[in-house]
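Before anything else, here's the structure in question.
For this depiction, one protein chain was excluded, whereas all remaining protein chains were kept in their positions.
Naming follows writing order (A and B), and every chain is counted from residue 1.
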Amino acid sequence: MNNCNIAEQQNKLAHIMERIVASYDEATPKIHHLDRMPLPSREDAAAIMEALEEIVYPGYYSAGGVTHQGIIYRVQERIGWLFEHLRDQISKGLRHMNLLDGELSLAPDATSEDCAYMFLESLPRLRRRLAEDIQAAYDGDPAAGCIDEIILGYPAVYAITAYRAAHELHRMGVPLLPRMLTELAHSRTGIDIHPGAQIGESFFIDHGTGVVIGETTIIGDNVKLYQGVTLGALSFPKDEKGRLIRGHKRHPTIENDVVIYSGATILGGDTVIGQGSIIGGNVWLMESVPPGSRVAQAEPKPRFLEPHEELQEV
Amino acid sequence: MNNCNIAEQQNKLAHIMERIVASYDEATPKIHHLDRMPLPSREDAAAIMEALEEIVYPGYYSAGGVTHQGIIYRVQERIGWLFEHLRDQISKGLRHMNLLDGELSLAPDATSEDCAYMFLESLPRLRRRLAEDIQAAYDGDPAAGCIDEIILGYPAVYAITAYRAAHELHRMGVPLLPRMLTELAHSRTGIDIHPGAQIGESFFIDHGTGVVIGETTIIGDNVKLYQGVTLGALSFPKDEKGRLIRGHKRHPTIENDVVIYSGATILGGDTVIGQGSIIGGNVWLMESVPPGSRVAQAEPKPRFLEPHEELQEV
Partner (left out) sequence: MNNCNIAEQQNKLAHIMERIVASYDEATPKIHHLDRMPLPSREDAAAIMEALEEIVYPGYYSAGGVTHQGIIYRVQERIGWLFEHLRDQISKGLRHMNLLDGELSLAPDATSEDCAYMFLESLPRLRRRLAEDIQAAYDGDPAAGCIDEIILGYPAVYAITAYRAAHELHRMGVPLLPRMLTELAHSRTGIDIHPGAQIGESFFIDHGTGVVIGETTIIGDNVKLYQGVTLGALSFPKDEKGRLIRGHKRHPTIENDVVIYSGATILGGDTVIGQGSIIGGNVWLMESVPPGSRVAQAEPKPRFLEPHEELQEV
């Protein structure tokens, strides 16, 4: 299929390669990662999530085998694997942050081992939380046939599992990996939860596509969200040089027992949705509401067009 | 990289493993699957979808080879593979449901074989339906260059193929697998169609991200939806113990020749969108509309802010 003779093609490609490699030092900002310790990769994050799922929900994966004991052996292997890989990925992230900050940690290895042990020790508690989340899914969705259907297929389970694990790592100060876990879940489920968010017990998201939960959101217990709900920021404060201030509470607080229906948007670090409130679909809120509120859209009644009017919307 | 001596690490991990395994019997509800026949897994569902795609749209996959006869051999192999794996996954699901219900089916194998044959026998009819759906996509989207572009890349094709296959299995009473197929498609396309929904001919969803079609929705022929459309439920009836009633018609009926534009929400089991209606973008409907209606949002005109007013939205 190749009319060019091979030498000419090699020559052309060699020149192209030179120019591409030259561009590595030219582009601003730098978008390569050379001469550094390797960073966590997307494949690493995905492998960690898989191991975590097998440990948290044993027996739901083909590799689990048939007998109780067989699955236990598998889980033990997975815990050992997870310890090593988590330690390595945490270590990569910590070295990276140290280099960014200009200091070289004296013993990053000890710290990453501590984090890895701490994370594994948190798993029994994590499992109890996730069991409650799954119960909330069953109680809140008439379309759910059984608990297994929820574990096997509901996007909320994957997204909330990833979030709770990522949040645990985030609280320990692990860089990069938490956000990679939640963005992996975002890609798979359409649910975007920042690892910094604080979410209580028995949390359920039905359908899920389009949900956004910002970095400084606080959510209580027994909260249920539907697809397309945004818990977002209201204006971004900047410093005197016009740069964004990072870390400031920008996202709302949702108290216990709140239901937020599809497409609703709640914005602002000072916005509090009071306990037991129900926020209707497509509602837009930038101010707090007291406990027990029931809030609907401003004008739910659509217009029927006369024959001469054009329905221009596409 | 490891400062702990190996024995100390093994000891620590062994203790962690014990506590995790102990948590399996503690968490409520139970979120493990041990001492049971294996369940269908996500990988099983994905492999079944792949085989189905190769059979329904032969020649679009690298493994299809170049000659007509080569592809035919491949398809024959895939049909044999699909029969065996479908039979096995259906059998796993049926055994699981029997155990949940407390009865052990006398001959679950016969039933799963019957289902597998029935499903394969439905494929010619399924292909005719999907061909009509793809024609509807071409007729309805000016951005489509040719039929192949639609088959190779449109999210609607993947989602509707998964739905029509899942619906066939759902009608036969197959548990678990139908929902796993549609949640797989939901993950890949952002389109969430419950296998219980009833959808007519020549169905098209453009763009698709965020579409939700509930379990008891009925959709006629020649219906076109855009991204973000919800065909959802309006209140969940509960029994005298406060538990959700499952199965009740909760989702709307969309008659033939209806177009529903982006972001519209239609709710309620008694809500009927009459034949030939056009529902504009972002419309919110909880009541029926007669045939031939053209419905727009209540207040489409946005406000231009004066210089002194704050645009607080972020």
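Here, contacts are C-beta pairs under 8 Å (C-beta built on N, C-alpha and C of every residue); 3 or more make two chains touch, one makes a residue touch a chain.
Quick caveat: nothing in here was measured; it's all calculated off a predicted structure.
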- Note on the structure: Among B:Ile20, B:Ile55 or B:Leu176, contact with the omitted chain is made only by B:Ile55
- Tell me which residue among B:Gln227, B:Thr253 or B:Ser293 touches the hidden chain in the full complex. B:Gln227
- Interface with the undisplayed chain - residues on chain B: 55-62, 64, 66-68, 71-72, 75-76, 79-80, 83, 87-88, 91, 107, 109-110, 113, 117, 120-121, 123-124, 127-128, 130-131, 134-135, 138-149, 151-155, 188-190, 207, 209-210, 227-228, 232-236, 262-263, 267, 281-282, 286, 297, 299-305, 309, 311, 313-314
- Note on the structure: Note that chain A touches the absent chain at residues 1-4, 12-13, 16-17, 19-24, 26-44, 96, 100, 175-176, 179-180, 183-184, 186-187, 190, 192, 194, 196, 209-210, 212, 214-215, 228, 230, 232-233, 236, 243-248, 250, 261, 263, 265, 278, 280-286, 289, 293-300, 312-314
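Quick note on the criterion: only the chains that are shown with their structure count from here on.
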- Task: Just give me the whole-number Å value for how far the CA centre of chain A lies from that of chain B.
- Result: 22
